[in-house]
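Every protein chain of the complex appears in place save one, which is left out.
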């Protein structure tokens, strides 16, 4: 699991590896994020999520070895 | 009087100097153009006219020493 | 900066000339010589201008654009004389605080340039013929309200 920008600032780390039961979707990961990293709780529900470099949603199922990324709204350009 | 692009091709000259009675407007010049340069007759009525570098119309009065220009629709860019 | 030139246009210098710390956006437009136009093959173009009036009209266009958008800097350079395929015939550069202003102002400047600035383009077709380009049907010529067909 990767974090970027303010999300990384609030978790204090770039990457973390979690083991989750099969057929877990994104939504429980988002909840676990808020508990494991209290500082990110306030924006946890507003973070975008991507799986293997593609946007995903809370309902998307996570598969073994997937790279999940949580990040705030983008501000490139 | 100046001619540009196809207008110059049809009159065969860049510039011509005419003496006209005071308070002459552009319209009679346009007519005289067609008689003096028969080749330009076909497009004479479609030519734009400018006086001293500003667009004018058939009703604009020509003053002494004015630089009048006749030219086809522009195609810059 | 408004300029007519017979030399190749230095697009880098033009872009640099409009950059500014007050501007968040720069748009550069280049008109380039196309090989095919309406199915006919071009080998070269010749451009001619009523120079004094052309420069004035381009300056007026920039002034007009400044009344519609918060332009930091703007520059227009039109090249004259013979041009080969791919050459840059005209360059418009503009900088503004926000990107949409730069796109709109840049588009306004080139669209209006093609209507009011007294410059003419002669096509040199591959079959050896040449042809002045005069857009649209030559209806009654009312400056500012001109019939102008789609231009490259």
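Read from first to last, the chains carry the letters A, B and C; within each, the first residue is number 1.
Everything below uses one rule, namely that a residue touches a chain if its C-beta (ideal position, glycine included) is under 8 Å from a C-beta of that chain, and two chains touch if they have at least 3 such contacts.
All values reported here derive from a predicted model rather than from experimental measurement.
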Chains still shown that are in contact with the chain withheld from the display: A, C
Listed residues C:5, C:20, C:68 or C:130, member touching the removed chain: C:20
Interface with the unshown chain - residue positions in subunit A: 2, 4-6, 9, 43, 45-50, 53-55, 57, 69, 71-77
Absent chain, residues of subunit C that touch it: 11-12, 15, 19-37, 85-86, 88, 95, 97-100, 102-103, 106-107, 110-111, 150-152
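Criterion: only the chains that are shown with their structure count from here on.
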Interface ranked first by C-beta contact pairs: B-C
Approximate Å spacing (C-alpha centroids) for the pair subunit A, subunit B: 72
Centre distance in Å when subunit A and subunit C are each reduced to the mean of their C-alpha atoms: 49
